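Here is the structure we will look at, set down as structure tokens.
Yeah, one chain of the complex is gone here, protein chain that is, but the others are all in their spots.
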Amino acid sequence: MTTPLLDIRDLRLVVSLGRSAHHPLLKGVSFQIMPGEAYGLVGESGSGKSVTSLAVMGLLKRPLAVSGGEILFKGQNLLALPKREMRRLRGNRIAMIFQEPMTALNPLSTVGRQIAEMFVLHQGKSWGEAEKLAVEALGNVRVPNPDRRAKNYPHQMSGGLRQRVMIAMALACSPDLLIADEPTTALDVTVQAEVLRLIKELCAARGTAVLFISHDLGVIASICQRVGVMYSGCLVEENETRALFEGPRHEYTRGLLGALPRLGSRSEHGRQRLVDIDSIISDRSKLTESRFIAPRDLEGSQP
Amino acid sequence: MTAPLLQVDDLHVRFPISGGGLLGTGRRALHAVNGISFELAKGECLSIVGESGCGKSTTALSILGLQEPSEGMIRFRGQPLAGPGAPGRMDRAKAVQMVFQDPYASLNPRQSVRTSLAAPLRLHGITAASEIEGRIEAMLKNVGLTPEQAGRYPHEFSGGQRQRIGIARALILEPEIVVLDEPVSALDVSIRAQIINLLLDLQEKLSLSYLMISHDLSVVEHMSDRVLVMYFGEIVEEGGWREIFEAPTHPYTRRLIAAIPDPDAALNSAAKPDLYPTMPQLVGRSFVSDGSTAPDVFTAPARSELIEIGGNHRVRMAVA
Amino acid sequence: MFRFTLRRILQVVPTIVVVALLIFVIFSVVPGTFAASLFADGKRAADPQMIARLNEEFGLNKPLMERFVTYVTDLARFDLGTSFRTRQPVVDLINDRMGASLQLAVAAMAFAIVVGVPLGFLAALRPGSILDTVTMIGAVSGLSMPQFWLGLLMMYLFALQLNWLPSFGYGDGSLRNLILPAVTLGVTPLALLARTTRAGVLDVLNADFIRTAHSKGMSEAKVVRWHVARNSLVLIVTTVGLQFGSLIGQAVVIEKLFAWPGIGSLLVDSVAIRDIPVVQGTILVIVLWFLIINTAVDLVYAAIDPRIKQE
Amino acid sequence: MRLGFNFWLGATLTALVILAGILAQWIAPFDPVLDADLMSSELPPDATFWFGTDGQGRDVYTRILYGAQISLTVGIVSQVINSIIGVTLGMTAGYWGGWWDDLVNGLTNVMLAIPSLIFALAVMAVLGPGLPSLLIALGLTNWSWTCRIARSSTLSLKSQGYVQAAQTLGYGDLRIMFTQVLPNMMGPILVMATLGMGSAVLSEAALSFLGLGIQPPFPSWGSMLTDARQLIQLAPWAALFPGLAIFLSVLGFNLLGDGLRDSLDPHMRTRKP
Partner (left out) sequence: MLKRLTLAAMLSLGVATGALAAGERHGGTLVFTAPYGSSFATLDVQASPNTQEEFITQAIHRALYSWDSNQNKPVLELATSEDVSEDGTVHTYHLRDNAVFHNGKPLTADDIIYSYKRIANPKNAFPGASYIAVIKGAEDFIAGKAEEISGLKKIDDHTLEITYTGPINPGFPLMQNTTVIYPSNVEDESSFAKTPFGLGAFVFKEHVPGSQVVVEKFDKYYEEGKPYLDRINIVLMAEDAARDVAFRNKEIDVSILGPTQYQAYQGEEVLKDHLLEVAEVYTRNIGFNPAFEPFKDKRVRQAINHAINAPLIIERLVKNKAYPAAGWLPISSPAFDKDKVPYAFDPDKAKALLAEAGYADGFEFEVTASPNESWGVPIVEAILPMLKKVGISVKPKPVESSALGDAVTSNNFQAFIWSNLSGPDPLNALRCYYSKTPQSACNYASYASPEFDKLYEAAQQERDSAKQNDLLRQANNIVQDDAPVWFFNYNKAVMAYQPWIHGLVPNATELAVQPYDEIWIDETAPDGRK
């Protein structure tokens, strides 16, 4: 049995609303990601999936704060790491791409320079060298005319290209873990498909593990080997992707899957009603109190 | 033969873009919609799909009178709805209404639900307080809200509830056509199903005609009777939902469908290609674009036409 | 960039034309004449013949349309006319004063930038700190002070009580004379700059791309140097430009108080004696100055921000 | 809406000014104009004359109380005029667009290019000194920022669903502007007006200094300060208290405006110059 690359243990997060009042955002979340594995976190808005990723990156800002648990990366607790050490990991070993590629890039700096920063920061390269490597990195994410594109500013690029720049930046130092927070939500479907394929292929080639966050079950299914379903700050179910789609155990997961209009599922005879999630879930407020359903509970073994 | 409920004939919309020329006064025209034509029948749900910037929203806005067409006719029951001889806002309001995409931006934060629903009624000559109250109550019930919630303000509602209010507002004047602009794309997955169900129920109950704008093909497949695929201002393919989804012909349509991240397809990687048989051979004809490179939006597109390739199924080809 | 520059410069033309028309209209209905103002101090008896003679000399008894045509044709030849009082070309008068005005404006702005921008920057980097609180209280107080009151206080403190600086006037144009008026005039732009810098830096710090920068593993100092500085510059440059552009106009009160021989006091004095060509010329120059600075700012802006040129 | 300390401090100061203005008739111990005894001129503050007397022997405290009326009138009326002009032009320009928008934009650029103090100076020269002239002068000079904000707010509101919905429901343009657009941009307009009140009070002082403000015997703070600057050595209180009154009331307006803005939109921090 290999050690997990990322091992999140009972992570708790709060948003402080004043001197003593706290509102819990994560109520004890645990999951592991193996080296090279693509793990998906799926959930609706406010379920806590994005803050989980920010906690791993150490990018939580007030009023958000970790109130308990551990985040072990290669056995090292990131929460206890000195700032300087954490900086050395960030970008280098753990990289992240964000949802909005327009605002996530500095509008006043060329994309080439923004990629080059990675090489300067983590590999101690000179700017000249770094810019050359940046062009190479752009080529790697299949941006046509990379040397010309490197001199472009973000606004001169389409959304898809910008997201490729983000990917090039994130993968510049061949990190062990890539966190992708809804990286395709703002993109058109055809572009989304290309970006997803790119992430999948590049990570596979580098052996980079992926923590993929999305509200879209289809996207998750097309990229991840394992999926965790989050609801209201809790992980309610976790399973291998196929198993989860074919046999959801938790009532929330069942409701979610049933509520999804699926391509090709429309029958000959008129339109059928979709499953109303509220008709499946007996009581939303009790959802998170029910037991977390993990695969080992069902099969007694781990993948 | 009676006129179709809604008839769009050779609709063009061009936007003047300032900023050209030395003084910024030079104008170019952005061709947003390039001569599209379609009809909407009573009780039908017609969807327009396409990616951002393809002109689908502009088309909808033209029908609603929010965007002046540059050319072409829009007729409602044979009467012009836009352009010369068009009726005033008041008449159009009773013919076409719209449900907006963003439930957070589509309700006036300073008006209670009751005000939002009562004001249009008053505007259209219904002044009796009891009648107004009655219709509001009935409408709220229709969309799954309680009459007690009428006094509340938008911020007191969840996203799904807001969308219900938006639907209620669109329906309060009892229009025959409802334009649905991405009606569920801003909603959480679990809420989507409820709103889709509600829309389908209301269509049946009130015998509404829907014109839906969407990029979400799974929703489109689920709800539509007919589908128009738009690409850079033109309809590239048109047909019944079955034709479009089971026998997509235009390369763009095929790309679009192939790109849908569908869990079933993803998990059964073998399934997808089988869905689409090889492209039908159309002798002497070729596609103007395969939808992989963007055409210049500042010039009118190359000449092409829609070719009938089967019952109720047409696809755009270059003029031979 | 050339086209952009040319276009921005040409866009100034209609504005200046409208301003020219506007001030002609305003000052054609202003009560009082220069000739009558000669008797305002009561030091000589009014002389109707002389008033009539002067009014004729200045063409004030011609019909309004005729005067308007003269005004416009003169302007078209960049001729601002001749002063009633000094009988010199208005351009010369303004030339004489422009140096002092620029000195004052540049000194005030330099003071505001040198003090305001670093304060705003530091305040933004440590929001809620004592420095931040003090800076922001100082800034809002600075914006709430009647300028001439502040100038008077400074005059009495630094010139009379402490005897550190000369209290008034241009003197031989040395820095010592410049300090008090420049500091007084600089307080408002200083307060504004401190506030906008803070706000601008805070906005940048909250931007998504700063989160990206942090996610790259950048240190705080590098984030500020590589990403915050340049991006917040856009707002700072705009504020500096707007302030600098309007400073000459705002300096009227300070110039009056400190007897500073700039075009602001020229304007006020000329209004008082109804020396209309000077009034019109001075306002036009002040407006032109504002427009030039703003155009320059736009160009700098475009140099900083590549998005502008594409608008 | 969370309102911070600044807002409450500003609100308190503003409330004090308003109270002083409203209650002046009852709480002022003297008449601001007629109770002038030259024999008791330039007296330092004491139990009778809380803030001392001025060169005319009038009670400075009384005049400050009455001065609040003038300052408030100047601040509020000029800003109401500014807001009406700015909102009307900005909203219609943003809503209708086209040549009207171009025209309003051009006009706004012209107004921005003329420093407001200079424009006010010109208007005052034409109309002559006095309160009505001052209200007009200050009311005509500062609408351009309001206009810009109204225009950009309208542009963004115009694309909001509820405005489009109102259009499809058959509302007329004016009805949409007044029921859908205007109420939803009142926040920033109110902020502009509040901050504008402060600058109007300061402008009044500056114009008084240049001899073009409200003229005596009206006890406006600006003219009190201007008159008293001659007495700065003989009767410093006559200059100190009006100066303080201006400072504190403008501070009040500014803090109030800042507080409102921070609570309305934390991103709208950049203040108009």
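Think of it as A, B, C and D in the order they're written, each chain with its own count starting at 1.
Assume a contact is a pair of C-beta atoms (placed from the backbone, for glycine too) under 8 Å apart; a residue touches a chain by one contact, two chains touch by 3 or more.
Keep in mind it's a predicted model, so treat the numbers as computed, not measured.
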item	value
Visible chains that the absent chain touches, using the contact criterion stated earlier	C, D
Touch residues of chain C, complete complex, unshown partner	31-34, 36-51, 53-54, 56-57, 85-88, 93, 96-97, 100, 152, 155-156, 159-160, 163, 166-171, 173, 255-262, 265-266, 269, 272-274
Hidden partner chain, residues of chain D it touches	33-39, 41, 55-57, 125, 128-130, 211-212, 215-217, 227, 229-234
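Criterion: only the chains that are shown with their structure count from here on.
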item	value
Chain pair showing more contacts of the two, A-C and C-D	C-D
Distance from the mean Cα position of chain D to that of chain C, given in whole angstrom	21
Chain A-touching residues of chain C, taken from the complex the two chains share	207-209, 211-219, 222, 226-227, 230-231, 234, 304-307, 310
Footprint of chain C on chain A - complex, ascending	57, 59, 87-92, 95-96, 98, 100, 103-109, 117-118, 121-122, 153, 155-156, 166, 169
Complex interface listing, chain C residues touching chain D	14-16, 18-19, 22-23, 26-27, 29-31, 140-141, 143-149, 152, 156, 192, 195-196, 198-200, 202-203, 235, 239, 242-243, 246, 248-250, 252-253, 256-257, 267-268, 271-272, 279, 283, 286-287, 290-291, 294
